[in-house]
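Input: one structure, supplied below.
Only one protein chain is missing from this complex, and each of the others stays in its spot.
This part shows subunit A:
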Amino acid sequence: MRILLVEDDAEVARFVKKGLQEAGHTVEHAPNGRDGLFMAASESFDVLVLDRMLPGGVDGVRLVETLRGQGNRTPVLFLSALNAVDERVKGLKAGGDDYLTKPFAFAELLARVEALGRRPAAEVPTTRLKVADLELDLLSRTVTRGGRKVDVQPREFRLLEHLMRHAGQVVTRTMLLEKVWDYHFDPQTNVIDVHVSRLRHKLDKGFDKPLIHTVRNAGYMIRAEA
């Protein structure tokens, strides 16, 4: 993916750029809002990673508003040192797609960037999701593995649906909390792990190949091969 990083702190920018490049992405870096806006408007990117507060008169929110005003729909991830709930809402209202508060773990940033970049451009209505022998029917809301029905609770169904829509990608615990439970705070305990392990237990019972994998220091991923 081609990613534009607009971040004024040189150290954070270097760290993020290096990490994204190691994950196989092309990264352009702009140190201020004006340059960032110019690059974002004149070139094509898959994802924009923007610091919320930028020098040079154009801050992250202004940048996104300007881009959206021009009809540019490139997904935007805000990075911000502002933790207040209102700030998050403000960022998303301006046209941001996701919001990550500093300090953050790089794995969290990478997972969110990849989730944004691989989001289907237009929501294609799908009725079935499939990973290896696991199938999810969105109409009848049933789960089958190897043709055998697996009983899941509604919340587990949504959890599995989210993982399967991002099959092959890392989904972090906070992403699950936000997307499946609509929680926007850190519950400080391993509540998500318990839900995932319960779901995993249900899916893998009687099968030798696990489907939901734990990615160390990051989150979870569902994929076919071990």
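The rule is simple: contacts are C-beta pairs under 8 Å (C-beta built on N, C-alpha and C of every residue); 3 or more make two chains touch, one makes a residue touch a chain; residues count from 1.
FYI, contacts and distances are computed from a predicted model.
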Per UniProt, the name of the complex member that is left out, chosen from "histidine kinase", "Cytochrome bc1 complex cytochrome b subunit", "Branched-chain amino acid ABC transporter permease" or "Aspartate carbamoyltransferase"
"histidine kinase"
Of the residues A:Thr26, A:Thr126 or A:Asn190, I need the one that contacts the missing chain.
A:Asn190
Which residue, A:Arg34, A:Arg118, A:Arg198 or A:Arg223, contacts the hidden chain when the whole complex is considered?
A:Arg198
Touch criterion as defined above, residue of A:Ala105, A:Ala167 or A:Ala218 at the omitted chain:
A:Ala105
Contact footprint on subunit A, counting only the chain that is left out:
83-86, 101, 103, 105, 155, 181-191, 194-195, 197-198, 217
